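Take a look at the structure below.
One protein chain is absent from this view; the other protein chains keep their places.
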Amino acid sequence: MSKTNAGRFFEDYSVGEVIEHAVPRTLSGGERAMYHALYPARHAFYSSDEFARDCGLHEAPLDDLIAFHTVFGKTVPDISLNAVANLGYAEGRFLKPVHMGDTISSRSEVIGVKQNSNGKTGVVWVRTTGSNHLGEDVLSYVRWVMVRKGNVDAPAPETVVPDLAGSVAASDLVVPEGLSFEGYNFAQAGEPHRLSDYNVGEKIDHVDGVTIEEAEHMLATRMWQNTAKVHFDATARDGGRLIYGGHVISLARALSFNGLANAQIIVGLNSGAHANPCGAGDTIKAWSEVLDVAETDAPGIGAIRLRLVAQKAEAEPFSLKGDDGKYLPGVLLDLDYWALMPV
Amino acid sequence: MSKTNAGRFFEDYSVGEVIEHAVPRTLSGGERAMYHALYPARHAFYSSDEFARDCGLHEAPLDDLIAFHTVFGKTVPDISLNAVANLGYAEGRFLKPVHMGDTISSRSEVIGVKQNSNGKTGVVWVRTTGSNHLGEDVLSYVRWVMVRKGNVDAPAPETVVPDLAGSVAASDLVVPEGLSFEGYNFAQAGEPHRLSDYNVGEKIDHVDGVTIEEAEHMLATRMWQNTAKVHFDATARDGGRLIYGGHVISLARALSFNGLANAQIIVGLNSGAHANPCGAGDTIKAWSEVLDVAETDAPGIGAIRLRLVAQKAEAEPFSLKGDDGKYLPGVLLDLDYWALMPV
Partner (left out) sequence: MSKTNAGRFFEDYSVGEVIEHAVPRTLSGGERAMYHALYPARHAFYSSDEFARDCGLHEAPLDDLIAFHTVFGKTVPDISLNAVANLGYAEGRFLKPVHMGDTISSRSEVIGVKQNSNGKTGVVWVRTTGSNHLGEDVLSYVRWVMVRKGNVDAPAPETVVPDLAGSVAASDLVVPEGLSFEGYNFAQAGEPHRLSDYNVGEKIDHVDGVTIEEAEHMLATRMWQNTAKVHFDATARDGGRLIYGGHVISLARALSFNGLANAQIIVGLNSGAHANPCGAGDTIKAWSEVLDVAETDAPGIGAIRLRLVAQKAEAEPFSLKGDDGKYLPGVLLDLDYWALMPV
């Protein structure tokens, strides 16, 4: 029996199976410092214990996307080590803030499989849930990936395609317990714009650009214990190392501070596409479009639904898709998410 | 109304205005670890809780320059986003050590404005103060920058040039409460030299050199939430990314350990010039000159005033200015500061 993990192939997944992912992880202020060194992250709720206290929490949690990457990273050895492509996300909900000292684990339930007509690959859908050491769920999302078959002669499984929501309903968003934006300090947060200042359809160019270095995306990806070799081994792939798509998500989200400083807390992940590969040397810019706004029952707190697009600096501002409906070559990320914002 | 911050222009500043800078920041052991990974920082007071306890504190504070960069970084979106040049520092005093768990905020008072004769730019002086979550001031310094006018037709303001001290008087330096060097452990600190071993006029070549990488200066600059795009976007400026001047300050200060290991604690910032731009690939060396020595009222504690110069490795040792009084091209930093040292 080989001692090393070759990863799973398409025929190794069956609908209903629950995979407990390995290596739980305790997070500290170290991960926060690294995150804020890797990305220009400035949302005040995650930067200042005092700001978080003014919002009703006992301290600043770790950034929402630290939770996402930590949960996601654990799934890689079981879900995407042999993935050809990361196809999409859906039904993502942030269920509880993650704090320093929390130990995070991940598990995934296989909720769909569909062999491709070429007989060599298939699509696997999993619902991944992250939980803390108290057994409380902190995050849940669906992801689907295209995976190679290990044995092309393995029989095709019965096709099961899950019925996924196009977006998370505003009424299903979970506001962190005790959160209130009634005493929200706009000066400390960095911008005066509240939910009522944003209009559906409004687009915001976040102005700033960041050129990515190899060392940075590898530091980030390793911190989440994501082991996919294409991110680390320059000899593994023509064109060199492929940057972890989550690195681009975090970079774009951080850049979006400039114009969306008050979209404080990500609570929903509706969909996401890594439109084109990203490599070191690329300079990344970001823009957002307001897709929807909603109320919540929590004091002073509304929700804003945003499209967040990361693109290369040399692409036209507000690049997205061509006339053929395909993403333009300069577009890297098209993410659809919900964030909490003062009303 | 645009949602993004275009930064302030010269005509947007008026003497007497106080700007509360956004995004307070809670610091942890993570920032200390990052700082010690980014710079060869070894001053024992900031490296060891036990050493700091032997000096009368309850634990090691965060490095003095972590406080400086954190306070400085917050000012960038309001003060220097449209700055043409960072012209100088004066009257800097470190008022209280910053500890893990402290939340740091910054505010700046405009204390001077002077339009340049070209009518297109002007100089703005601000006194910036950093404070912790208890409302205690931790650092105060004056900085002046040259800023573009947004509207060249805006009327020139009444010129106000603040009267700034050439250096902080030794009697105005603040020794951290409870600090004593009477039980100072020279072996642990790394060098045997005490204040009486240094002579005014003495120059020290700190020997070691460090070649800077893009990833490093960006990690550092982002950690301080400094958003000036020239540091991050390789497409923003001919010649590529410009390294944050504070990165050179920290690098040179850390290199100065070799010869000044007992200049433990920076307490005053008299003046500073970023003499030439610095970019990735440059190899930095440092030298110091003893400018003054002074007593303090605290047990066993003296103060040493130092010129700290960072230069490129290929420049002549002890490079500074040419016969024309201008900085030589290989000189990057000329900093004048006070540090506490055992007598």
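To keep things simple, chains are lettered A and B as they appear, and every chain counts its residues starting from 1.
One rule holds in what follows: a residue touches a chain if its C-beta (ideal position, glycine included) is under 8 Å from a C-beta of that chain, and two chains touch if they have at least 3 such contacts.
All values reported here derive from a predicted model rather than from experimental measurement.
Summary of contacts with the chain left out: across A:A215, A:A273, A:L291 or A:A313, the touching residue is A:A215. Only one of B:E17, B:D49 or B:E136 touches the chain withheld from this view, namely B:D49. Looking at B:H206, B:H247 or B:H274, the residue that reaches the missing chain in the full complex is B:H206.
Considering the complete assembly, chain A touches the hidden chain via residues 1, 3-5, 20, 22-26, 28-31, 33-34, 77, 100-101, 103, 105, 133, 213-215, 218-220, 222-223, 225, 227, 229, 232-236, 241.
Interface with the hidden chain, as seen from chain B, comprises residues 28-34, 36-40, 42, 44, 47-51, 59-60, 100, 187-191, 193, 197-198, 204-211, 213-216, 219, 258-261, 283, 313-314.
Note that only the chains that are shown with their structure count from here on.
Between the Cα centres of chain A and chain B there is a gap of 36 Å.
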